[in-house]
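One structure, pasted below without further comment.
Removed from the display is one protein chain of the complex; every other protein chain stays in position.
Our next item is chain A:
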Amino acid sequence: MRVFTLAIILLLSTVIQSGCAFKDIDKRILIVAIGIDPAENSEGYKVTLKIALPVASVKQASGPRFAYFTEESETVGESLRILETHIDKVLEFGHVKAIVINEELFKDGIEDFMDYFTRRADIQLIAYVIAARPSAEEILKIEPDTEAASTVSLLNFFDDTGTESPYITTSFLFQFRRDYLGKGIDSFVPIIETNEEKNELIVNKAIVSGEGSDPIVLDQIKTKYYNSLFKSKAGMDYKVEDDNLTFMLYIDKVKMSYKIIEEDKKPTSIKINAKFVGIIGQSNHALSQDKLNHYNELSEKAIKEKMTDFFKTLQEAGLDPGFGLRYRATRLNSDGLYEKWEEAYKDLPIDINVTVKLKSTGALE
């Protein structure tokens, strides 16, 4: 009798469960990406939504199908509320995987609207933050030729399951927040561009921004250095030139360590040790296996030059890839510790020591 009563109660309790918190999947629409641009006519923002449209089966689909909606308003939240009146279905933000922001917006007041995305608990903190050039709306509307049904090209760049390249920076929403607001570290966000025909997406630059300093754009080479030094992304190519010999290194392992040297309780220099292991991938002359040490030295010189250039650019702009964080992490906390660092950082000498270890000249001598 007891079991029977319990079974009845359990069965009855299924009545109040109707899945998806009372709204069926066909009454919902999945947003894949949100784009934000400055408003064209007034103060505020222009919000673009990229919405994935369901297909009955992947076999029948000729390609991916997306819908786009745009709305201008004073705040991002308002625009999204208005957009709810443009679409007959419930906007489902749980699947937003990319927040695409116009590059211009990084210059002022990105905190204003980034707050909205972390405050809304249904938006994933593992969504990618991407800077768009020339505008977020344009980037979102591109459907590249290589895009297959039921995939989103825009996301494949960043999720490490498709292409993997040292030119591509990945920045998650939570990472952007902690680095942008953190003292002693600044956020690196990839820039996504397009070609003239608007059928390609190109990701090989990055924008560096932090609270209280002007953002700078890193070119391809510097972006590559950032990713391989700080994110240990392998597969990077280096061009080494010496007289009439030019060869390319193919590096598959990068290891960097750094520490802050301090004298009289004041930071005096940054000491960086970097180790590269790899092979020679391309050369305009015949190479000799015995002269690998010579090639090592040539490469060390070339890489050191590029690294110095990379760090100097950041330093001049007052942006920090994480040195200040290390400084704070290795000293007992005291009042004014970070201020001391901030003051010293701009003209702190950087001492770089590069070791290159080439294993082979490839399949050819």
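Operating definition for what follows: contacts are C-beta pairs under 8 Å (C-beta built on N, C-alpha and C of every residue); 3 or more make two chains touch, one makes a residue touch a chain; residues count from 1.
Assume contacts and distances are computed from a predicted model.
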Should one name the undisplayed chain from "Putative DNA-binding transcriptional regulator YafY", "NADH-quinone oxidoreductase subunit N", "GerAB/ArcD/ProY family transporter" or "ABC-2 type transport system permease protein" using UniProt, the answer is "GerAB/ArcD/ProY family transporter"
Among the options A:75, A:175, A:283 or A:313, which residue touches the chain absent from this view? A:175
Sort through A:65, A:141, A:271 or A:328 and give me the one touching the missing partner chain. A:328
Which chain A residues would touch the chain omitted from the figure, given the whole complex? 13, 16, 21-23, 121-122, 124-126, 159-161, 172, 174-175, 177-179, 181-183, 231, 322, 325-326, 328-334
